[in-house]
Every structure is written in structure tokens, then in C-alpha cells.
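I have a structure here, written as C-alpha cells, and I will follow up with some questions on it.
Removed: one protein chain of the complex. Kept in place: all other protein chains.
And now, chain A:
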Amino acid sequence: MSDNQNTPGQDVAARDTAAHPERFEDPGVPAHRSRLTDVDPQAAKRNERLIALIFGISCVGAIASVVVYFAVRPDGTTAGTRLSTALLGVTMAISLLGIGIAAIHWAKSLMSDHEHVDERHTLASSPEVRQVAVQHLADGVEDSGIARRGVLKGAAVSALALFPLTFAVPLISSVGGDWNVSKFRHTLWERNKRLAYDPTGRPIRAADLTVGSAAHVIPEASQEEMQSHEWITEKAKAVVLLVRLNPEDLRSDQSPEGETWSYDGIVAYSKICTHVGCPVALYEQQTHHLLCPCHQSTFDMADGAKVVFGPANRPLPQLPITVDDEGYLVAQDDFAEPIGPSYWERLK
């Protein structure tokens, strides 16, 4: 036992500082250790043969890939395509992995593994080089005369600042179509437009809907109308989800005073989520909740499509509906507010 058993370590350290350096010294690169292949020629030979064999397997894989390409013709079924894909891919993988594994094994077992040391150089240029560089720039500025020809400088800068307009104006004026962003406000719905099933386009009779049923709805349109981009773009705004509730269950809807926007327990709401515009498609009959599968905003169809959970802030806009003389459901008018996600000038 030493006498200074209970002396704090710092004191010992302080006393011994003179004798010890502040930091440990770098012991240098560890001694090189030979691999089995370095010392045993037989092991080296074995590895050489192994590497050659793996390269050989790669060759076989490549050839097999070509054979498979011609031999296994897809028969037009999904399974046939899958088989061809799997065989082509596996043979391709054999050819590629063979090369990779062989090359790396070669590097690790047979190529010299003696470590080399390179010196690094300071990245910064030397003061002399910097001085010359600065001098070059100063000479250039002097030669160009830019410092004393102010008008010229201004003119050159102006020209450079303006030339992108020649490119940007034609691009920007056309890239956004007609730039008429007020189109967000209107949909295909109008007075007496019939509600139709999506995607068949068949009109919906109120009597055909049983209590508890839900229907995906589009404005009635001919098959020809539906085969166009205009239709797809309009459909993207006009889709509606219609639900028939027990009239007692319908606690509220969005009808203003003195109007009725629903018909005998049937309510129709925009299917485009007021969050970021996904189609709100999952209806839960028991709770009357409508769930957006994208971000789980949940709307209560029995209560004015109010948000009960999730990232949406506003209820889904209601489509005012009624029935026409033949008993078909029709719209009373377009939506009272823009459908879908919020945007800056939405209320303007």
C-alpha cells in the first residue's frame, strides 16, 4: 500500500506534470500483419482458383441470361411475365454479383495489403500565389477600365439583368395556361343537373337509394363527354359523395335559413377533401363518418360534414340537391363555396 492512497488524483497529476508530456504520443501505424495468402503459397493458389471459379460462375450467369431470354417466352399472362422477369433478373444478378464478389475477394486476399501513407497539403494557396492572383485581378480590372467608366458598367449590368426577360416572359405567360385561377370557384354543377353514378354516368333516382347506402356521384354526362381531358379536370372538382341517412339521424346540414339542401335524409357533399384535396372515400355507415384515406381527416355526414378528427379545418362543402319531376336527384345549384383545399384568395 502506498502512502498517498487517499490523495486526490489531481494532486498526483500536478506533482508529476514535469515528468510527463501533456498528451500521449502517436504510436504510429500499427505493424503490418501478414495474411495467410501472404505466407502460404498454397493458400494463395487456393484463393486464386476460387476467384477464377467465381468469375466463371459470372460467365455462366451471363450466358444463362441470354438463353433464358430466348427460351422462356412470356405467354401473355401476368404469371408468365413474372417468370420471365425472375429468370432474367436472377441470371443477370449471378453475372453481376460474380464479378463483384470475385473482384473484391481478389483485392482482399491476393493484392498487396501494405498500407501506404500520403502526405496532405494545405489547401490554401501560398501568400505569394494569392498576391499574384490579386494582382492579376487588379490588372484585369485596370485593363477593362470598368472602375472609371461608370456609364459603361451601368449599361452592361442593365443589359445582363434584362436579357433573361426574353426567355422568361414567353415561358411564364404560356406555362400556366390562361392563368385564370377563378376557375377553382366553379364546377359542372348547375340548377337541375342530374346526379349520376360514378363511373357509369347513369342518373340516380331518389327512390333507388336505401337508408344507409352511399354513392359516388358525378354530374350526368354522355360517354363522349367523358372521354376528354376537360371532363377529367372538371370531374376532379365535381365529384360528390352522397349518403342516405335515416331522416331522424340527420342532425344538421349546411342549408341556410329558409332553404333545404338535402332531400329526405339524402345529403350530398363534395368528395374533395378540404385539407389537400384527396378524394374522401371511406364511409362508415354506423357512425356516419367519412374518412379521408390520405391523411385521415374525418367528417360527420350527419352533422353538416363537420371535421371530427384530422388535419382538415373546414367541413366538406354541401351540394344542394332535390328531385325533379321524374324522381331523379338533381342539383339545386353549384356549390356555395369553392371546393377542395384552401388557397390564398379563396374568400375573395
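Here is the rule we go by: a contact is a pair of C-beta atoms (placed from the backbone, for glycine too) under 8 Å apart; a residue touches a chain by one contact, two chains touch by 3 or more; residues count from 1.
Here, contacts and distances are computed from a predicted model.
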Original post:
When you check the chain that is not on display against UniProt, which of "Acetaldehyde dehydrogenase", "Threonine synthase", "Phosphate ABC transporter substrate-binding protein, PhoT family" or "Cytochrome bc1 complex cytochrome b subunit" does it turn out to be?
Top reply: "Cytochrome bc1 complex cytochrome b subunit"
Original post:
Any idea which of A:93, A:165 or A:207 touches the chain not displayed?
Top reply: A:93
Subject >> Where the missing chain touches chain A, by residue >> reply: 1-2, 4-5, 8-10, 12-13, 16-17, 19-24, 26-30, 69, 73-74, 76, 78, 81-82, 84-90, 92-104, 106-108, 111-113, 115-120, 122-123, 172, 175-179, 181, 183-184, 198-199, 216, 218, 226-229, 232-233, 235-237, 239, 271, 273, 275-279, 281-282, 293-297, 307, 309-314, 340-348
